[in-house]
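See below for the structure under consideration.
Every protein chain but one is kept in place in this view of the complex.
Labels for the chains are A, B and C, by order of writing; each one numbers its residues from 1.
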Amino acid sequence: MSGFWQATMDLITSYGSLISLAGLAIFGVMAVNALVAVYFERKVSAFMQDRLGPMEVGIFGFKGGRKFWGGIGQTLADALKLLTKEDVLPDKSDKALMILSPFIIFVGAFVTFVGVPFSSYLLISRFDIGIFFILAMSSVGVVGIILAGWGSNNKWSLYGSLRSAAQIISYEIPAGLSILLVVITAGTLSIHGIVEWQAEHRWFIFHSPFAFIAFFIYFISGVAETNRTPFDIPEAESELVAGWMTEFSGFRWALFFLSEYANMLIISLLASVVFLGGWLSPMAMFDIFPESWMIMDGALWGMFWLLLKAIILIFVMMWFRWTFPRLRVDQLMYLCWKVLLPFSLVNLVAVSIWELLF
Amino acid sequence: MSEYFSNIVSGLKSFTKGLQLTMQHFNNRKKLVATLQYPHEKWPIPERNIGFELEEYNVIRSRLEVDIEDCIGCLKCERACPVDCIKIETIKPPKGGDFDCGVTTNGTQKKMLVPRFSIDMTECMFCNLCVFPCPEECIYMVGGPNSSKHEIEYEFAARERSPLIFEFAVATEKEIIAAGGIDYLNKKKGIVPDEKPKEVKSTLKKTEPKLNFEAVNAFTDRMTRALAKKAFTAGARAGSDAATVATQVKSALVDADKFLPEYESIIENIASSPLMTSAGPTTELKAKPASGPDIKLLNSITDKMVRGTAKKAFMAAKRAGKDGAGISDDIKKALTDAGKLTDEVIAILKSFSVPGNSEVSNESSVASAPDIKKLNSIEDKMVRGLAKKSFMAAKRAKSSAADTVAHILKDLKEADKLTADLEDIVKSIVPDTVDATPAPKTEFNLDIKKLNSIEDKMVRGLAKKSFMAAKRAKNSAADTVTNILNDLKEADKLTPDLEIIVKSIAPDTVAATQAPKTEFNLDIKKLNLIEDKMIRGMAKKAFMAAKRAASTPEETVAQIEAVLKENDKLIDEVQTTVKSLLENES
Amino acid sequence: MSMSELVFIFIAALTISSAFWVVFSNNLIYSAVALLFTLFGVAGLYVFLFADFIAATQVMVYVGGILVLIIFGVMLTNQISESTVTQTNRPRLLAGVIAFIIFLMVAYISLTTQWHEGTVQTAEKTTTVIGDMILNEYLLPFEAVSLVLLAALLGSALLSRKQHG
Partner (left out) sequence: MDNLTSYLIISAILFVLGLYAVMTRRNGIAILMGIELILNSASLNFVAFNRFGGMTKLDGHVFSIFIICLAAAEAVVALAIIINLFKNLESVNVDHASSMKG
């Protein structure tokens, strides 16, 4: 058995640093994403409601000023608060599930990031089945949500988790079908293959009218999959307190929070990779800019463009949130099964014909 | 199908429209932002006017404030407070002490020192109820009509409770000790002051003269009076002469837009009257030495045994008529004998060595003060009112007792109400005059209640009238009885029973000849054997009458029998029952 | 031992131990949670077999679909009063003996049989090959499966809807 321990040591010395580096990178991305996105969300919501948002916990000394960056330390303070809060496990709950479920959800989001690129060179692993992997892994979180709701032993949590699971599973179908359209057209599941196809031809969203529709179907389904308003019935405050998160607190709640914002980023990144040309610069796409501007390409510029697109999409998600009222459960299911699904099916057939014709 | 598509189209339309709307707000944020960054920016305080004509009703209830210089420690606000958030403690300086508590802006002589006046704003419910009873208008809500006294204050958030408990009392420890509140301090702190109170007294004695507010009090309007008093006090304290003060008052009123032509005469009055009151009884009191040591001082001794011994020695020494130093020596001796003398006790006893014992002089000053309550024996309401009015006027004028009596009599004569009885009563208000004729008063101890046993209302009224007349005339008991009997005889109402009753009122005349009351031990319960209710009632009545008249048992039985016989109720059975009263007696 | 062997041992142990938990746990929800780990472990084994597409499908269908359905089934078929859902096992000894005998048989066969072992396959692009095969050699079964899925969809919808009358 000495070979076993020798191998373990070898593993740690040879690959350990690499693996942990990747893991740390993903965790860092998730944490920074949550911090920035929460601040961004607060500011956007405040401006849309004619408020100013957090203005006090500044780190640049803008206390009380009417500057946009006031309160930039607010999310940091919130994170500290969450990490130092008491971790409450209700007496009658299923404690094993309560402890396990946040990690299932978190691992679901975490593993998904393995396949998500930040630019053509900046990604953890280059899969042949990249998009399929992302879609598959992002469906793991549902199990965690159901277990969280069940383990809480609280009716609101259970309702919230069942609603959430039903919603996520339902909206996976139109989202998957929309991406299938791209896969049919590009002929590959690989993210690099899809982006290269777009570099050769054009951004998918402008490829055909059906792809244009497919982008919106995917985006709406993505918003629904992340349980954001107007599709936030799983945690509808007015009905279910906080849905399946009701009984969670402290660090385990922070994990929910991290994975939720990570899911937002994943959806936006995937949408921009698949439909909006990924890390391709919009300059190259539109071909109307002078030649000298074309230097805005390469690994770092690619990351810039990809993140810019993703951030714009995240902003649109927030914009939705402060525009539309929450849907009822039946309206939610109506939208999924009777509007988005038929449209994406018709889209799929139509785009096949389109590909045959052109 | 068409509905399905039109639904989708309208959904898309409203989708874009909604997004446009929110985006407009997002872009216009600077123009539209309505949030106030509160701790850094504040709204201007709105004009508070809820529509009452009188400004003082438009009160802003933000915080209570107390002008502690005006507080007389009457505790009215404390009592008015429904949530008990006001806590006041007062110290009454000993009578005859030379500690002056000062004068309020309204001119009232303060009689208490207020060492504690705390308002717990965490408990206050802003009902404003404490504001109204204050006789000096020294407690008020800040801001609004009171903004001249204290500007509005509505942010007093704090991390702890203590900053929200406002302490208004400013009395220093030295002042408290000077006011004789040493035991108050000891109770509060549990320590003994190391300073001799007497030394402090001399340094802190207030020398401010009393202001003469009489003329200013003539203002009838409350607001005007307050304004005038303020100006008056300011002027008088600054040492201006009467004429200047009067002009100051006038200008203050004009400034406040309160001046009316009819006030001209009052202002003239102010100018002509002296600013300071002449040295009255109060100043005399001040000149008197401090009162003797108080036994309560000994309460600060913690050991029970020691306290007991010390108190015993104190009482013994006081009874022996010793002064403060003597008492303290006695206590010391007693404690040394008991082996209980500690430093603590010595420190307390030091405060005893105040020479002089003013109790006697105090008593005399109290006795010499005319007593308005004596006027209550005047029956006629009108006359009583008149008498009381002139009494008060005389008191205000600080007349002596004799002058007061003369004053009242004069007023009554003018009103054509003076009778001989009245004159007596009025004279009785002065203890000296009463003392001059002590004998009849003490001897006239007839009991009018005895007349209550007269059954006939008319007769009872007559008897009582003549009784009162006799009493007023300070007749002797015997004279009174004859007076009553004569009156009754004149009215043709005199029966033998009555005569007995009337005679019973004068124990000297009637009861003196008979057995003492304690011997009347017949048992009324024996009469309960009489079955007929009517007869029983009569018998009992007669029994009680006899008892009141302090008759002998034989007489009682005879009286009962006589009553029953009159009413034709004397049956054999009853007679035996009545007789049984006597049998058991033997 | 190389790194891959170590990871293989870990994944195999995870799969088997959680499979034991699935079978022997008396709490149905815990069984379902253990099934999650089993399915993940099997997906990991697929990755070791260079079947990345199958692994992703395993996670997508089993974890994202069937497992969720099973948990839903657990929740829908119990009078929920507390968070533990218990169930009973019946003839344990007999079943254990039978299962053990079958295991011995299968293990004996697997260990003793001389399997035809060719070159170890390391296909780089599994997706294209699988797509080709499904739409060429296996077209008929593929269509049959799609029909079965459709029938299952309609049949289950029919079964689980509310009965009228």
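FYI, contacts are C-beta pairs under 8 Å (C-beta built on N, C-alpha and C of every residue); 3 or more make two chains touch, one makes a residue touch a chain.
Keep in mind that this is a model prediction, so the values were computed, not measured.
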item	value
Among shown chains, those touching the left-out chain	C
Chain C, residues in touch with the chain not shown (by the definition above)	1, 4-5, 8-9, 12, 15-16, 19-20, 22-23, 28, 31-32, 35, 38-39, 42, 45-46, 48-51, 53-54, 57-58, 61-62, 65-66, 69-70, 72-74, 76-78, 87-92, 94-96, 98-100, 102-103, 106-107, 110-111, 115-121, 123, 126, 129-130, 133-134, 137-138, 141-142, 145, 148-149, 151-153, 155-157, 159-160
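Quick note on the criterion: only the chains that are shown with their structure count from here on.
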item	value
Centre distance in Å when chain A and chain C are each reduced to the mean of their C-alpha atoms	28
Chain centre separation (chain A, chain B; CA means) in Å	80
Residues of chain A that touch chain B when the two form their complex	44, 47-52, 55, 63-64, 66, 319-320, 322-324, 338-339
Residues of chain B touching chain A in the complex	4, 8, 15, 18-19, 21-23, 25-26, 28-29, 32-35, 37, 39-40
Residues of chain C touching chain A in the complex	1-3, 5-6, 29-30, 33, 36, 52-53, 56-57, 59-60, 63-65, 67-68, 71-72, 75, 80, 82-84, 124-127
